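Omission of a single protein chain aside, the complex is shown with its protein chains in their original locations.
We just call them A and B in the order they show up, numbering each chain from 1.
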Amino acid sequence: MQLTVDGLQVQVADGATVLDAARQAGAWVPTLCFDERQAPFGACRACMVAVDGTPKPVPACTTLCREGMVIDTNDPASRRVARTVVELVLSELPSAPAPHTELAQVAARLGVSGSRWSGAVHPVDHDLRHPYLAFQHELCISCGRCVRACDEVQGAFALTAVGRGFEANVAAGIGSGFLESSCVSCGACADTCPTDAITERLLLDGSINGGPPPEAPRLRERR
Amino acid sequence: METERFDRTVTTTCGYCGVGCRLEAHVRQGRIASISPAADGPANRGHTCLKGRFAHQFTRSRERLTTPLIREGDGFRPASWEEAYARVVSELGRIRDQHGPDSIAGLASSRATNEDCYAMARLMRAAIGTNNIDNCSRVCHSPTSFALRKSFGLSGATGSFDDIELADVAILIGVNPTQGHPVVGARIKQAALRGCKLITIDPRRIELADYGVLHLSPRPGTNAAVMLGLCHVVARDGLTDAGFIAERTEGYETLAELLVGYTPEVVQEITGVPAQDIEQAAHIYAQAQTGCLLWGLGVTEHKYGSEVVQLLCNLALMTGKVGKPGSALLPLRGQNNVQGSSDMGALPDTYTAYRPVSDEDTARLFEQAWGVPLSRKKGYTIPQMFDAALSGELKAMYIFGEDVAQTDPDTAHVVAALEKLDFLVCQDIFETETSRYADVILPASSFLEKAGTFINAERRFQLVEPAIDPPGGAKTDFEIITTVSRMLGHDMGFETPWDCLDEIASLTPQYAGVSRERIGRHGAQWPVRADGSDSPVLYDTFFDNPEQRGKFAALPYKAPGDAADDEFPLILVTGRVLQHYNAGTMTRRTSNVELVDSDLLEIHPQDAERLWVSDGDLVSVRSRVGRIELEARVTERIQPGHVFTTFHFPETRTNLLVGQSADVNTSCPEYKVVAVDVRPVAEHPAYVPQLAGVS
Partner (left out) sequence: MSRNLIELTRRHHEGAAPTALALLKTAVEDHGKITADDIRDAAAASGLPEATVYGVTTFYDDLKGPRGARHVRACSGTACFAATAGTHIERLGAGLGVGLGEVAADGSVSFGEAVCLGFCHSSPAFIDGTTVLAGPHALESLLAGRPSAAGEPDWISLLSEPVLTRTGDWSGLARALHELQPEQLLAEVEAADVRGRGGAGFPAGVKWRFTRAAPGAVKFIVANGDEGDPGSYIDKYLMERNPNLLLEGLALAGYAVGAAHGYILVRSEYPLSKPVLERAIRQAHADGWLGSDIRGSGFDFDIAVVEGAGSYVVGEETALLACLQGLRGTVSARPPFPAERGVQGMPTVVNNVETLANIPFIARRGAQAYHDLSPGSKSAGSKLVCFNERFNRPTVYEVPFGMTMRQLCEEVAGGIRDGHTVKALQIGGPLGGILPAGLLETAFDFEPLAAEGCMVGHGSIVAFDETTDMRALTVHLLEFGAHESCGKCFPCRIGLRRAHEMFSTGAPVDRQRFEELLETLELGSLCAHGSGMPAPLRSLLRHFPGELGLAG
């Protein structure tokens, strides 16, 4: 079907979302909970855009295209929502996200350099016992990407959302961490995490200080 | 975005299993800092397993070989490349001159690139003058290759992994993808949850059985009877695709006669699978619009493994489930380039694309290209090489990227053969069980340090690009092999592996359109025509043999090469776990050992109770040819009467137990049926593996 994004005509297949159409048109729409390997989730609400004929902005990731739709990705109200959302997200973290993270990059592109919001932040809680995967729970923004990667991509079902409201977070297994869960260490969670709440332990050890990656373990002695 | 954390990022292809995940290797200070999946990888679609993503620490292991080693007394001394090359060339030259070219054999590696394997085959054929070249597909999927050529014409999957998502039903036989081929395993699991009816056939209840509609647990070695039973029900109940059989196949009548005897009841008797399950599985598969068949080494590594693959082809032909989207036969190849190493002609009987060495036109083509006369005589297969070494006919071997002393069956026999050789060259990234017997060890490169191509289990050529340099004085395999060849007097004339790829394309019509540029980021599935168009689906209009027809094979069930008896009452099956890869050469040098650090013997609670074995006990496992010790894991995943273990740890040496029984057509060893006796270790005296020459 044919539709218009920011004045540009684009052709999309049946079932395409507004976000698909926007990306096809080369328009940037901020997202935090979206990963093209997963079904749209509609949690972060950073991807709001205006559609002619609808009274309020719509989330681009979960709205299906209709023939003749006219989409404005630069709608001021939508961008205000995106900025406020990102500011709110930054306000729940005890420290700023690392510059390479998706969150930091989306914030930078939206021109959000910090948060005017004070208040509760997530408590620092690390689990570094797994050889490859590190949990830094305080950086979790409950985007659900790790949980969905584990569910929809790997099928290990080792992760879950936990808690409710502001206390929401993620956990592996029955809250016991990766090692005691059905985790198969595929790393899809770390790959998709937009904040490094789940990240590669080896990168944490090395890259943050800019040092070289650690040595490999020595082969075990023969019994 | 990664530029801040990493010096550079190189897109390449994973060097672990045959799925062929495309990877982004992120490099910092000359080392792999991280690996992430390539979002556009056709097989992996932005996903990979813990081996591809995390198990790269081995590249910087302090145990990497960084200089050539030459035997001195009981040990080795470092040597310069000049000295090592000179030694290799003079010894191989001397032996060739004294005993003839057929006294030398080479092994190419299914871990290495197409270009490495092609160069190795050319080294043996052109520089030495023998067809004694083989690769480790001999011990895994040679039966698949043989059977697919017999039944359909070409030695490769008939479709692509994408067919899994299009299939209404998928039968998995003797394959455990969530462990062995994790990314495809994940795709199968998702497909099963989205409605693809999954039927699993395996002596063990594999993880995917939990997501399927039916699981069959045949006795090890009875797959043929299962397949005959399924075909019987399909024929009996009129579920065949008569039009397809008439128009596209031949030999159905003979098969139909054979099938009459394989009633579900007869099959139940042979296999232990309830007759009603055979009926149900046949109905589910035959009544679906589209269906895929996937198999692995649980089918091939048997005395009649190649015949079982032909019987699988029968089932697809009877129901017209081949040559169309969603209906593919997909052998899950074990190693990253097990498809390519054979496609490249690193086999004793064929040049590239399986053209026989005895074929005059092909031989002339290569003679013309290489400028030397070539032998028309088939060379030795791997097992024949060891036999010939023991009988004194084979004097020297050049083994590249394989650890036959750990992975090949009847380890004691292999070791004796290696000891008997006059001269052994091992080319590898680490010292191995095999290199203990070497005269010269050449330090080579891992997949992250070299350029070239791999071919995955979908027949897809994919690019391999070096992310880092080989450590220390190590060189790429391609450089080593072409240098040895040049010093032996045969200059291949390749500057880079890409020159070699061009030669492969120019000498092989099936790969005519292959080039580095055409493969690009998305790969190319052979046959690749001169215009570059490739072949995701084979046989959509005709089969690739002179008659252009699918061939039914009327092959009866025959008993496996080993059977349980009073002395050896349990049947051992071997396989892999997710966290480790084959001989463990790479994965044991990564933090994967923190996740899994030993081989375990899986045993059913009933057997365990009878044998006074508890979970975690050290047990002795004895077969007709060897004995090992390992820890027991009591689990209901395995059936009573069967035990299972992996072969990743040299401490265990599982293959000491495996005998000489092998596939009748391809000599692929029967790893999957070994009669054993299991006892708590306390009942045996303290045991040390007895290996000649090992202190």
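Going forward, contacts are C-beta pairs under 8 Å (C-beta built on N, C-alpha and C of every residue); 3 or more make two chains touch, one makes a residue touch a chain.
Small disclaimer: the values here were computed from a predicted structure and weren't measured.
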Full-complex contact with the absent chain, from A:Thr73, A:Ser181 or A:Thr199: A:Ser181
Which of A:Leu159, A:Ala190 or A:Leu203 contacts the chain that the document leaves out: A:Leu159
Contact footprint on subunit B, counting only the chain that is left out: 190, 193-194
Residues of subunit A in contact with the chain not shown: 32, 39-46, 48, 56-57, 59, 61-62, 64, 77-78, 80-81, 84-85, 88-89, 91-92, 116-120, 141-142, 144, 148, 151-152, 155, 157-168, 171-175, 181-182
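The definition used in the following text is that only the chains that are shown with their structure count from here on.
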Intercentroid distance (Cα basis), subunit B paired with subunit A, Å: 38
Subunit B partner contacts - residues on subunit A that touch it in the complex: 36-37, 99-100, 105, 131-132, 152-155, 184-188, 191, 200, 202-203, 206-207, 212-220, 222-223
Residue ranges of subunit B in contact with subunit A within the complex: 1-2, 4-5, 28-29, 31-34, 36-37, 39, 45-50, 53-54, 57-63, 178, 182, 186, 189-190, 193, 578-579, 588-595, 597, 650-651
